[in-house]
Each structure stands twice: as structure tokens, then as C-alpha cells.
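Sharing a structure with you now.
Every protein chain but one is kept in place in this view of the complex.
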Amino acid sequence: MAQEQEEKLFLPRFITTDENFAPGHRACIGCGEALAVRHVCKALGNNVIIVNATGCIEIFSSLLPLTSWRVPWIHTLFENVGAVVSGIESAYKARIRKGKIEDRGVVFVGFAGDGGTSDIGLQALSGAMERGHNFLYCCFDNEAYMNTGIQRSSSTPYGAWTTTAPVGKKSIVGQMTWKKNMPEIAVAHRIPYVATASPSFPFDLMDKVKRGMEIEGPAYLHIFSVCPTGWRCPPEITVEIGRLVVETGIFPLYEVINGEYHLSVDFPELKPVREYLKKQGRFRHLTEKDIERIQARVEEEYQRLKEKVGGK
Amino acid sequence: MTKRRIVGLEGSFAIAEAVRMANVDVISAYPITPQTHIVERLAEMIADGELDAEFICVESEHSAMSACVGASAAGARVFTCSASQGLELMHEVLYIPSSMRLPIVAVAANRALSAPLSVWCDHSDVMAIRDIGWIQIFAENNQQAFDLTVCAYRIAEDKEVLFPAMVHMDGFYLSHVTEGVMLPDEEEVAQFIPDYEYPFVLDPDNPVSMGCYGPPFIYPEAKKAQEVDFEKTKPKIQEVWNEFGDTFGRSYSPVEEYQMEDASIALLTMGSSGETAMLAADEMRAEGREVGLVRLRLWRPFPFKEFREAVKDVELLVVLDRALSFGMGGPVCSEVKSALYEKRKELNIVGFIGGLGGRDIPIDGFKYMVNRAVERVKAAEWGEEMGPEMIGVRE
Partner (left out) sequence: MGKEKIGWKELEIGCVVTEPGSAASYKTGEWRSERPVRDNTKCIKCGICYIYCPDACIREDEEGYFEADLYYCKGCGVCAHECPRGVITMVEEEEEAKEEKEK
């Protein structure tokens, strides 16, 4: 159903043909993170400055002496995107006030992976959100440290195999903890805009980027980014996986605008999580019992989210 | 014509005055003793409208330096300051502006490192950041702290330099002690450090990529370019200090000599202990001994030429380290030895470690070092190791 919805809405001729994230980048074949970056950049336009954390995106886009970026872009370290973007925003603010430059409404944007966001970069991001800088932060969540070789992060889902949460003779589940709910952490900062998105729903994603840009103050966008290499799935199903994760309720698409929850797509009935899990090698080892556990947890979380939506 | 005035200021306030007169755009800092008075004073200046700048009250030193990097890349003049654990926490970030060539100016109120926790002065924090690629300058009193901070902006932002610069001042000895400081006229300072244009700013009208990924086929070239340019800053630094002298009447040099004419023994210090060492040299001169003092002002890039010149005639060099490189001795002493190895085979160098964690080194401490060094050199067999000695430590 969702696909049909998207198809009807499909008006690619209404979106820019500009590719500010240029082709010739070195992401793996079928990389969902690269696709997500492409969509985000289409929505961002030209009047932006991007701050990128260390991780796959930085590596596949900036191998010296070349760059994939057609907008101003800076990478410094892994865990400091929130702080660097704060510095840039403050520099513009001060220089505009002091009459050194004109105010041309430049948008300041942070890019980081799930590791760079929900683990090592959480403190810097929290600081930036708390201080209320005017910026949009995009977390590209491929559910592990992919750049360093598929190590687990706090964003890795329960049951997933990774190189540091392997499936062994004794430990047979892989990741033993539940995925950290990073969007809720952003919501807890009472910032004006928090949303989730998936590039399999590109128009929804681009709308959210635009809303995040327009809103005054911090905006947080959590983007599901399929990684065929790390998830052990064939590259051609990248978009399908990014759709299934939403249709199963595992990664619901929603917005929290000034504290009010809105579901972006709802389904009368969720697809069973099995359909999603079975397509990926990282979940291959899961038993029926494990899958049931995941199913129960997903339903519970989804219910909780719907209550928040209803509660408003 | 100009409105120069002498004001009683603690070192921290002298720094804040320099930053205010530099009319910085962005300040980003995190509090740590003994640096706190600098940030408090700056926050006050902003609150009172004496300084028009954004103050980013970050949640850590790592973020403090990161925000400076961002602000500097966006074309702002920036300032931060820290000490000890704070410098250690920002350590990773310190390499970024020197490699990406962002002219950030920072002040370190030098303090010991934990454990045990100590808020007092030594140079352990300085030594941990020797290799970050920043211009590093030592102040010995509050006047110098002011002057050298003003100069640091002019040096760092020079088109032929574009490196970050850090002014070191000893925690408490300078940061919390009030001395008379000659403050120049604000206009004069504004002229001395005019607005600067960074060649590449983050600007949508002219998109550049900064901080790209460097695989083995290009990384060594990047580092070679950085090192060659860093070496080239030395004459520029001297030039700025000379010009400062012409304008304000106080000039500085990378290595400063005291009582060195015909000296056969030289003490070597960095930072505030230089002032006590001067008194010690005076006393020993009065006793008829040929003792002089060499103070290293420019720590990085290391002033090889000036340093060798300063000690070319001495027979014994006595080096004080306010830090300890465990298992190696005094870091300054090691560096000095390596700086002289090729040129001065006949020179004896004896190192001492003292003043750790805020322990005072009195005048007698310097006399002890000189006497003890002479004794050790006399008693030593050829080839015997001249390992470092810790002074003033109870048995």
C-alpha cells in the first residue's frame, strides 16, 4: 500500500535535478546511506553548510584530492559534529550582527552516522540541542559502525549479528540489547522539530528536511539507512528493506513538532517482522522464539508511539 | 596622544583585556581551574556590552575546541582557553586547526595532571601537547600575557602563517596574581590586528570541502606541506614581535637571555619560574660566579638557531623541567639535548625536575641546581649517565 501511495505521489520532475552530492562517490554498491544523503541534499539546496562526522559518508565522499560535495562541507572528527556546527552558526550570527557579512539565511546542517550520533557524539549533540543553535542534524542510521567494519553500536537492533556482537557457540543471539531510541532522546531536549525518515519514502524525507530547515532552532532528523554490506543482504533490495522496516512498524515514520506527535504513514495492519528479518543475513541465526520476542517488542513500542500521537 | 595606562590586573584579566581589544567574534570555552577567571571576565564583558561576541557555553573542552574550529572555518576570529585535564580532553581536536590551518588563538593556564588531582601549576599539560602543530609561546608575567596574546592574533592570522597559536601562562602564578599591566589604547590594538580575511571560508557562494580523507598516496605530502609552512613561521613571529616593540615599546624574541655575556654556566627555564631564576642569577653574579639565564619564549616551532646561538659559549647548561616524562626524564631537557647534539659535543647538560603540582622553587632552589650540576659534572666518569634529579622532594 505504501508503495502505491508513493507511486501516486511520484512526481520526480518536481524535484530538482541538481545533485549537490555528486556521482562518482565511493559508497558500496547499493548503499542506502548514499541514497539517503542524495535525497537530503536535494531538499537542502545550495544555501547550506554541511558538517560531517567521520564515518562511511565522509570516507566515500571526500577522498583527496577530490570531493563529491557541491556545497560547503567540513569534516573534522568523529564525535564533534554538534559542536562544530554550533561554532559555524555562532560565527555567522556574530559576523552578521557586527556587520561583517550579510544575512543570507544560510542553513547549518550536521551529518553523522548512528555511532557518531547515539554513542560517541551524543554529548556534543545534546549540548548543541540544549543551547538552541539554529541547525538541522541528520543521523544516518545504518545500525552499526560500518566504516570500521560492522561493529555494534547502541543503535544496532536486538538480535543482529555484528563483528563485535558475533553469533558464537555460547552467545547465539548477536546483539543482546534493544536499540537505543535516539529520536526520543532528541525529543527530551524539547527542541522544536524531531522526525524519522527513510529514503524508501523519498518525498516524505525531503519534506521533513525542508521543515527542519525552516524551523527556527534545533531540528533532528533520524534517517534509516540500509547497508547491504553490513546487513548481509543483496544490494538491489536496499529500497525494499527501507520500506519493509516501516511497514512492519519496526521503524515508524513520524514527526514531533513542538512536542506534538504526528504519524507520517499509518497502516491498518503491520506486516510481520519476520518478512523484514528474513531478508537479511545479519538476522539469519534467529530462532522463532527470538523473532516472537522482537515481534512483541515492536508491537509494544508501536502502540506506545500511537498513544503519543493520540494523546495530542 | 594615545591613552596608555597602567592597571593592576591579575593574569586572567590581562588575557581577557587582550581578547576584548582583539574584538573576537566567537568565544567557546569550558571552565577549569585556574583558567576560570578568564572566561568569567569575558562573559561579564559580553553581558556589559563591552565586547560584541557569541559566547558558546559548551558542555566540554572537546566541544570548546570543536566549536572554535567551526567558527574559525566560517571566518570568525575566535578565542578559547583551558588547562590540564581540559587540554587533555581537547587533545584530539588540537591537531585539527593546525592541520586545517585555522588561526585560532588559545590560552593555557598551565596546571598539573591527575592523579592525584592537583589544580596547581606545572607543565605536564604543556608537554602532553607538544606535537600538536600549534605555535606555542610562554609568558612569564601578566604584561607578557597581555602582549603575547595580542601578538598571537596578528601572528596566527598572517596570510603567510595561518596556524593556531597558544599562549602559555602558569596557573595561579600568573592567572591569579595581580600585577601592574600597561594597557595600550584600544585603537592602537585594533590597528595592530586588523580584520582578517581567511582565504577559504565556509560560504555557500564559494563552496569548498575542508577536512577531506587522506589515503597513503597523499597523507605524507599533506604533512610535508604543513611542516615546511610551520618552519616558515619563525621569521614572521619575530617580525610581529619587533613591530609590536616599535609600536608599544616592549619587544620579544624566541629565546631571551639574561646575564649571558661571558657566562660559563646557564640556567634554562620556561614560564614564570624565569623570574625567580633571574634573581638567583643576580645573586650568584654578586657572588662572582659566571651564571646566566636562558628563557625559552617560543616553544614551538622550536627556535634551534637562536637557542644554539644563546648557549654557544657556555660550558654547563642546567635545565629545569616542570614536568616529568615517566621513564625518560625531563622533556625540555631531552629536547634541548637533541637540539644541541650536532653542534656542541663539549657542552655538559644537566637536567632537574622541580615545581611539580604547584611546589614552589625558591631562589635557593636555582642555586642548588647550579651547584649540584657542577658537582655532578666534576664527579662523573666519562660516559656516565647524567640522569635527571627531582629537587625539593622529601625522602
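A and B label the chains in the order they appear, each numbered from 1.
We adopt the following convention: a contact is a pair of C-beta atoms (placed from the backbone, for glycine too) under 8 Å apart; a residue touches a chain by one contact, two chains touch by 3 or more.
If you're wondering where the values come from, they're calculated on a predicted model, not measured in any experiment.
Displayed chains that the missing chain touches over the full complex: A, B (touch as defined at the top). Of the options B:R4, B:K224 or B:K312, the residue whose C-beta touches the omitted chain is B:K224.
Of the options A:A27, A:I59 or A:L277, the residue whose C-beta touches the omitted chain is A:A27.
Of the listed positions B:I38, B:A64, B:M100 or B:A145, the one in contact with the omitted chain in the full complex is B:M100. From the set A:N52, A:T238 or A:S264, the residue in touch with the chain omitted from the display is A:T238, counting the whole complex. The omitted chain makes contact with chain B at the following residues, 99-102, 162, 199-200, 207-212, 214, 217-218, 220-222, 224-225, 228-229.
Of the residues in chain A, those that touch the hidden partner chain are 3, 7, 10-13, 15, 17, 19-27, 29-32, 34-35, 38-39, 61-71, 199-200, 202, 234-240.
Convention: only the chains that are shown with their structure count from here on.
One inter-chain figure worth recording: chain A and chain B are separated by 43 Å, centre to centre, where each centre is the mean of the chain's CA atoms. Across the complex, chain A is touched by residues 25-26, 28, 52-54, 56-60, 62-64, 66-76, 78, 92-93, 96, 100, 195, 202-204, 206-215, 218, 222 of chain B. Looking at the complex, you find that chain A touches chain B at residues 46-49, 51, 58-59, 62-65, 67, 69-77, 79-80, 82-88, 90-95, 97-98, 100-101, 104, 106, 123-124, 126-127, 130-131.
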